[in-house]
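Quick one: the structure is below, and I'll ask about it shortly.
Only a single protein chain was left out; the remaining protein chains are all shown in position.
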Amino acid sequence: MSECTCHQNYKLDTLVPMVGVITDIRKETPDVKTFRVEAPEGGKLFEHMPGQCAMLCVPGVGEAMFSITSSPTNKLFQEFSIKKCGVLTDYLHDLQVGDEIMVRGPYGNNFPVDTELKGKNLLFVAGGIGLAPLRSVINYVLDNRDDYGTIDILYGSRSADDLVQLKEIQEVWMKARDTNVYLTIDRPQDGWDGHVGFVPSYLKELNMKTDKTVLVCGPPIMIKFVLGALTEMGFTKTQAYTTLELRMKCGVGKCGRCNIGSKYVCKDGPVFRCDEVDELPDEY
Amino acid sequence: MKKIKRENLKQLFDLISSGQRLYIPIKKAGQTNYGIYAADSRVDLDTLKTVKSSKEAFFPQSETLYTVTKENRKIKITQQELEGEDFVLFGVRGCDIKGAQVLDRVFLSSPVDSFYEARRNHGIIVALACSEPEESCFCTTFGVDPTEPEGDVTTWFKGEYLYWKANTEKGERLTALCSELLTDADEAAVEEEKESIKAILSRLPYADLSLESWHGDATNEKFGSELWKELYKPCLACGTCTFVCPTCQCYDLKDYDTGSGVQRYRCWDSCMYSDFTMMAHGNNRTSQMQRFRQRFMHKLVYFPANNDGMYSCVGCGRCVDKCPASTNIVKVIKAFSKEVNSK
Partner (left out) sequence: MQELISRLKELLESGSVQRVLGWKKGDFTFNPEPAYFNSAEELSEFVYDGFCGANLSKYMIKASNLEGVTAVLLKPCDTYSFNQLIKEHRVIREKAYIIGIGCKGKLSLDAIKAQGVKGITDIKGAEIDGDCNELKVETLYGEKTVSYKDSMLERCHVCKGKEHMIYDELMLESADTLDADRFTDVEIIENLTSEDKFTYFQRELSKCIRCNACRNVCPACSCRKCVFDSTKFDSEQKANVDPFHESMFHIIRAFHVAGRCTDCGECSRVCPQGIPLHLFNRKFIKDINEYYGVFQAGEDIGQTSPLTDYTLDDMEAEERR
């Protein structure tokens, strides 16, 4: 047991959040907004790594885990892209610039950007709001461009209106060196002259070489089919990483909700290599 | 070794409680649970098992973590003060003490839960040996020694006396505080009592309960077993087993609007409840079979995998006594042993 803490009353426990101010809100799609959060005195609330999450809480409404979509290389603020899909997110979508919320984190592990991914050719595969955690990695990698090989980004969504971060994709990612961006939407749409089709089938069409490490995030069903496609294309499970999402409350591997097998997704995850995911009991 | 006459125990409780809180089994409205001692409390050290375990002293069923007040768009967060005063937890049985050790693995591992830690540091445990183990007891299966439970002080009832042995510095301090009521005693009576308890332990109906089939990495084999589909059937999906359990640690974080602010409190939760894993876009355990399986897999497979083989069951038998549908961890353990033996 560590030393008595009784004389440090008000020592902040990890379950107690910090106050954050919303300094910018961007409407990405009809149901996704990106919120910029800073400390009340300015600057970031905490440091994080790509793939990590934070709890956003609104007193009296609720608390939920969101991935941090901004890159750690951004020194000024943190961003969260949030899809409207429940009581808390409805509330968040009604907030205005200048409103305060509560934030605690960062929680969980991260994509191994400084270890296993270094020097590798990277392939990002994202669907819908699943781009949020990958965007943090992509911008981190672009800001440290020399540390990595080629970069391919495959991103799809239901329609052209549902692609998040489109401005950044077009103005930054598409213009980055040694970087290919492939966009696709599920169904044909007026004014869209890009690719039409589901992400997994586009992936097969692109017939990528297997010299890449893959980072996948999207709806569970998309992840499943992407992994199937990768296997068909000759990739191994150890070459792919994904990030899991389960109900979380504490964020520190204690409250029991996100427990699967001997892992706690909030603490041991959310990032798992796909062969590790295979070892978990089939309950996610 | 010290001792005190049974008839003087009230004086002892009055003395201890004069300077600090004393948590002790108290009989109220027909049931015995831990409560804060007051002069008119009906202390009940004869009931072997309190309905709720002693975990509540360190991990209360509900506790406020912080309070939020809002002024216009500004938020102010005030953390609840941590436990700052020593307290005594009296009459704790070996199983509940082991239960605290299991919870320590959860709450004191990084990041430490400071609310739990403060209570744990300030708690002084007076353990009580189990003179009369009951039919639902199987603590020895989980390595508990009910003849000499490890507390800051260990006590034994024998004849007219309560025997008292300090084990730690905290225990010595408490002994010094009570010195005017304690007299010197020799070990013989306690040794005799321990032998008598051991004789009963060997005759317990669950004395032979074996965990053999749960050793090692059994995750996927156990998870996929067809047995769960039968075992869960009587389960009513209530939370009785989880709430009387000394090791269940799942909790929820919720808000309570006081009118002048929002209190964020933590309360016990149960993996048996349908909304436990419910989130905005779905639920990864939709059937009671999955939830039932999770509880036992966690206790017997997942927890030991993360904690050097330590099971998250201490064999107190409360679930055996209290399950409204008479299903419990012993039946689960036995069903799997039977399956192994029949192979």
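As written, the chains take the letters A and B, and residue 1 is the first residue of each chain.
Just so it is clear, contacts are C-beta pairs under 8 Å (C-beta built on N, C-alpha and C of every residue); 3 or more make two chains touch, one makes a residue touch a chain.
Model, not experiment: these values are computed from the prediction.
**Q** Among the options B:205, B:224, B:282 or B:309, which residue touches the chain absent from this view?
**A** Result: among the candidates, B:205 touches the missing chain.
**Q** Among B:54, B:213, B:240 or B:277, which residue is in touch with the absent chain?
**A** B:240
**Q** For review purposes, identify every residue of subunit B that touches the missing chain, sorted by number.
**A** 28-31, 33, 48, 51-52, 61-62, 132-135, 200, 203-205, 233-234, 236-240, 242-244, 252, 254, 256-257, 265, 267-270, 273-275, 278, 320-322, 324-327, 330-331, 334
Criterion: only the chains that are shown with their structure count from here on.
**Q** State, to the nearest whole Å, the distance from the C-alpha centre of subunit A to the C-alpha centre of subunit B.
**A** 39
**Q** Within the complex, which stretch of subunit B touches subunit A?
**A** For this pair, the touching residues of subunit B are 65-66, 68, 70, 73-79, 81-85, 104, 106-108, 111-115, 117-118, 120-122, 219-220, 223-224, 249-253, 255, 257, 261-262, 264, 266, 269, 271, 276-281, 283-285, 290, 294, 297-298, 301-303, 305-306.
**Q** Mind pulling up the subunit A residues that touch subunit B in the complex?
**A** Of all residues in subunit A, those touching subunit B are 1-2, 4-19, 57, 59-64, 85-86, 88-89, 98-102, 245-247, 249-250, 252, 254-262, 279, 281-284.
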